[in-house]
Each structure stands twice: as structure tokens, then as C-alpha cells.
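For this view, one protein chain was removed and the others were kept in their places.
Letters A and B name the chains as they come in the text, with residue numbers starting at 1 for each one.
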Amino acid sequence: MFPDAVADAESLLSEAGFEVEFPRAQVCCGQPAFNAGHRTAARRVARGFARAFGHELPIVCPSGSCAAMVAQHLPALIERPPFEIWELSAFLAAHDSPVPKRNVGRRLAYHDSCHMLRELGVADPPRKLLEASGGTLVELVRPDLCCGFGGTFSVRQPEVSVALADDKLAAATGADALVTADPGCLFQLWGRAARTAPSLPVLHLATALARGVGT
Amino acid sequence: MSREELLERFVRNAEEARFHVHRGDPPAIEGAGVSVALHGLADTGSVVIAASPNEPRARHLLCTVHVSLLAESRILPDLATLFERLERPLPSSLSIVTGPSRSADIEQRMIVGVHGPAEVHVVLLPA
Partner (left out) sequence: MTDLAQPPDRFREEARAQLADERGSAAYDGVTQRLRTGRLAAWDELPDVEKLRERAYEIRMRTIDDLDRHLSAFRDQVEARGGQVHVCGTAEEARAAVVQIAQAAGATLVAKSKSMASEEIGLNGALEAEGMQVVETDLGEYIVQLAGGHPEHIIVPAIRQTAPEVAKLFEQVEGAPVSPELQELGNVARRQLAEVLRTADVGVTGANFAVSETGSICLVTNEGNAGLLTSVPRVHVALLGLERLVPTLDELAVLLQLLARSATGQRLTAYTRLVSGPAGPGETDGPEEFHVVVIDNGRSRLRETRYREMLACIRCGACINVCPVYRKSGGSAYGPVYSGPMGAVLVPLLARLEHAPSLPHASSLCGACTEACPVKIPLHELLLELRKDLVEERVTSGRERLAFVLWSFVWSRPLLYRLSTTLARFGQRFAPHVGPGRAWTSGRALVPLARRRFRDRR
């Protein structure tokens, strides 16, 4: 769905001096099934993750919720030792990685993905990186408020889900772009903005950093 | 915490809790219910009223203005200390009162005096 964002993540890492491997056997961590209560299905998919990724190299993931899944639930689910998994911005920030200055003069609103905020505790790194990219951070009124995605929730209670997305988009008025580090939130907010706020760019953090929000 | 600090803290928090705090003489308010408080709690500015043959359970509720008489020496730091100090057996009813009766049930805006007193006073009596 967002191959460009993955490419942007890779370019940020390699520009920062890291050698990036992309295990081609990877598919999914199983989170959609896990969150919907389908444990057996989740386990099957999660085993695929374990076949694709080993424990030797740190794993960097441009998705707060996937990183949280692999960190918190996956090991117990498939009875394997924990993986060294990092959400992208946490990894870049922890290694003091430079980012290009592609957002000078831009006002950027950042939305915290719930899993990244509450399960991983990662809130400062994405903000610091956006500022390091030259942008001015415009704090959303309630950055911690859920965007309404919630996986299958978005289609079980679509009206409530959309109402929450609307609140989030309304809070971002005045910003040059709304940025999020999670593909689920991105899917939701981009999808709603496409219908109701087409002039507000909604971007993945990796894209905002690698290519700038003006793209 | 010294006696003075405890007292100061009590006064500050009681006023914040919307008590009118007096030192020495009780205000002359016609029709006010008057109770002798067992203790005061400094942390929350509360008065503690115990039921007894001299203090009906409802006295501090069945009035529109209520006055508590509190000896300064009976001010305790907090609820935890109160519970430690309370003699057993407990009174049949013990009320920790922290301000006037109130409700914000209508449109989230506060009104007072539903159903207890709208106006509450504490008179501090020196030890």
C-alpha cells in the first residue's frame, strides 16, 4: 500500500550510514488478526515473520503499531525469544542520525499513533526529527487522541471511526501537512482527507523526512 | 510539619474548598446548623463530624447554612492519619465534609445547596 514510504525509510537509513537488508520473505507480523481476536490466524502469519527475520540484526520498522506488536505480543504468541525491533524514528534518534533539511519554512502537525505512544512510549523522536528537517512543529490540540482506525474497528463502526478522523483533520487546519509514523493511521487519515480535506497533505513520517512535505 | 504550618495549610485548603473560615468567635447566623467537629484535615480542608447523642447524623445536612466548631489542636494532616487515630468502635456514622453541598449534573455547571447546605463555615477555636 505504501511502498514509497518504505523506500523513504530505507533511504533515510542508508543516508545515515546504515547498511539496510530487506528480507524478501517477509509478509506481515499478524497484528490485524491478533487485534481482531483471531489468535490462530495471527500465529500462522507471525511464524512467517519469524522465518523471514532472524535475531542477529536489529529490525527497523516504519510502523509504530507493527513494531509494538513484534515487541509486545509476537514472542509470546509464537513462543520465540524477543526480537530487537525498533520503530524507525526511535532508531534514527537513538543513533543521532542526521536527516536532510527538506522542510524549511513548513508548519508540520504530527499525530501520535496509539500503539507507538502508549505501547512503545515513543513520542519525542519523531518530533525531534521533523524539527531537525527544518520544519516548525505545530502541536495538535490533542495529539494523543486516537485517529479512529483501530484495525477492524474502522469497518465495524465506520461512522464513529470517520468522526474521529474528522476531529483529527480539523485539529490540523493551518498546518502545511499532517504527519504520522503508522500506516494504519495513514490509511485512515489520508483516506478521509482525500474526501473532505484534499488540500491537506497527509504523509508518512519517512516521506516527510526523506523527501519533504512539499512533494 | 509544625502546628502553625498545619493550621495555615488547613485554612488555605478549607477556603479553597469553599468554607468561610473564622478565628475565634462564631458568626451569628440565624437558623444555621452548628456542629462540633471531631477533627479537621489539613490536606483537604475538611471537617470531620461524628454522630453521637449530641450530634444527629443529619444536622450538618438539614440546613442551608452550617457552622462547624473546630479546635485548632484537633487538626490532623490527612485522611490516613485520621483513620489511624480514630478510636474504635467507630461512631455509627462519620462524615468527612469538604465544602458545601453541590452538583454539576445540569449542563456540567455547578450549583450549590442540593441537598445539603449551600453555605458552610468553620470556626477555629484556639487549643
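Points to keep in mind about this one:
One rule holds for everything that comes next: a residue touches a chain if its C-beta (ideal position, glycine included) is under 8 Å from a C-beta of that chain, and two chains touch if they have at least 3 such contacts.
Small disclaimer: the values here were computed from a predicted structure and weren't measured.
Taking the complete complex into account, A:35 is the one of A:35, A:89 or A:133 that touches the chain left out. For chain B, the list of residues touching the undisplayed chain reads 13, 17, 43-44, 46, 51-53, 56-58, 61-62, 78-80, 82-84, 86, 88-109, 111-117.
Although one chain is not displayed, chain A still touches it through residues 1-4, 6-7, 22, 24-28, 30, 32-42, 44-45, 47-48, 52, 114-115, 118-119, 144-146, 148-165, 187-188, 190-192, 194-195.
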